[in-house]
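Written below as structure tokens is the structure these notes are about.
Right after this comes chain A.
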Amino acid sequence: MAEVRLENVTKSFGGKTVVDDLNLTIRDQEFLTLVGPSGCGKSTTLRMICGLERATSGNVFFDGKPVSWLPANKRDVAMVFQSYALYPHKTVRQNIGFALKMMRVPKATIDEQVLEAARTLDIEDLLDRKPRELSGGQRQRVALGRAIVRDAGAYLLDEPLSNLDAQLRVLMRAEIKRLHVDVARTFIYVTHDQVEAMTMSDRIAVLRDGVIQQCATPEEIYERPANRFVASFMGSPPMNFVTGALADVDGVRMFRSTALSQPIAVSDGQPADVVLGVRPEDVALSPTPVEGYRQGRVFVSEPLGPDVLVTVRIEDELLKARVPTPFRLGHDAPVYVGLNPERLHLFSAADGTALQAPRDAA
Partner candidate 1 sequence: MSVLTERRPLGDNAKAWALNAPAIVVISLLVAYPIGYSFYVSMQRNNLKRPRAKRFIGLDNYKALLSDDAFLSALKVSALFVLVVLGMTVVLALLLALVLNERFRGRGLLLSLALLPWAMPGVVNGLMWRTIFDAKTGALNGLLTQLGLIDSYQAWLTSGTGAFLFTALAQVWNTLPFSVIILLAGLSTIPSELYDAATVDRAGAFRRFTQVTIPWLLHPLLIVLILETMNAFRAFDTIYVLTGGGPGDATTTIALLDVQTVLTFTDFGLGSAYAWVITAITLLISVGYIGLLYRKGNFEV
Partner candidate 2 sequence: ACSNGSGGGAGDGSVKFEGWDYEATLVQQNLDNFTKTSNVKVNYTPITSAQYVQKVVAEFTGGGGPDALYVYDDSLAAWVEGEYLQPIDGLPGVDDVYAAIFPGNAEAMTYQGKRYGLPYYTDSNCLIYNADILAKAGFSKPPASLEELEAQAVKIKSMGLLEYPIGLPAQLSDTWWAWVWGLVYSSGGDMFDDQQAPIMNTTDTVTKDVLTWLQNAANKSKVLDPASLQLLPVPVDNAMKANRYAFTIGARYALRDYNDPQKSKAAGKMKMALVPSLDGKVHGTISNTRMYGLAKDTEVKDDAFKLLTYLGGFDASKQPYTAKFWFQQRGLGFAYKELAKDPEIVAALKKFADPAIYAQLAEIARPRNVLGVAWYTEFETEMHKVVQGVLSNQTQPSAAVASLAQTAGTLKKKYS
């Protein structure tokens, strides 16, 4: 029920700018995820949207109306704090029900909703404990519970699942998604978990040092990162980058580096110094020579469960490849490396902006 717009929002702490001229519109009912390296200003942005922090300059609009001067308690937003901020003097039940109590919801309704939220979060049997007596993950769930019982215009969730185990996280993710559908409100989500970001979001905004790098759908971000930073940031294990240059060899446009020489389809008028990007899953390995593959040697291989992450050394360059389990070559074994030509990224070596990306999203 709310479109949230940040207009030229800047936030400084004593001279240090942590959010820099941010412009971002989160559409009504959108699920937007904020990602970015630690300390890039995600929490600060949420806090400004929420009204806990006032922007040094710029404005926040809800549904087109400026709210910069509206205190948080009048903004009708729910928030999960990164640090939980549970009320230590209240039981879990009171913690979760507090906002409802503030809205003068009848006692019985509160109880019912708290119970239901607790069930969803699997903390039903902890309802009468104080936060002090909970484990880290349990506290985080209480913090989440405090937000999900609410009926707010916008939900801000600051890494709400970071301390939960994978199982639970999957479940909680589903619950949050379902809540999003159910209440049809705007969600702004901060996470460090790429799977979360990729699977849950309508759009992802990538922040770096307080500046938005790209704001687009998950596919777009993954497939067509706007610059090298986004490309490297999204995707784990991260994209391989090889510095080199473009050259025309026999009328074929080629990317060349010490180790690689790869034909590449690219429009004209690009700078010569470029960086080639290729994701590990787009690197194929073969124990036997294959046409167009380069020979390298296995440097190290790490099992990731279903896959194996193999680092291959070609000349002086290291390339990571993600191949399905089993992979049985040992250190220094010769291996042949091929790059999926359809899924190559090219960035300017100078400023890192994307020069080309796979034409076609997966």
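Candidates were picked such that all candidates are chains of the complex that A comes from, given by their letters.
The definition used in the following text is that a contact is a pair of C-beta atoms (placed from the backbone, for glycine too) under 8 Å apart; a residue touches a chain by one contact, two chains touch by 3 or more; residues count from 1.
Treat the numbers as computed from the prediction; the structure is a model and nothing was measured.
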### Task
Only one of these touches chain A in the complex, so go through 1 or 2 and give me its number.
1
### Message
Under the definition above, what is the set of chain A residues touching candidate 1 in their complex?
### Response
47, 50-52, 71-74, 76-79, 81, 83, 85-90, 98-99, 102-103, 130, 132, 146, 150
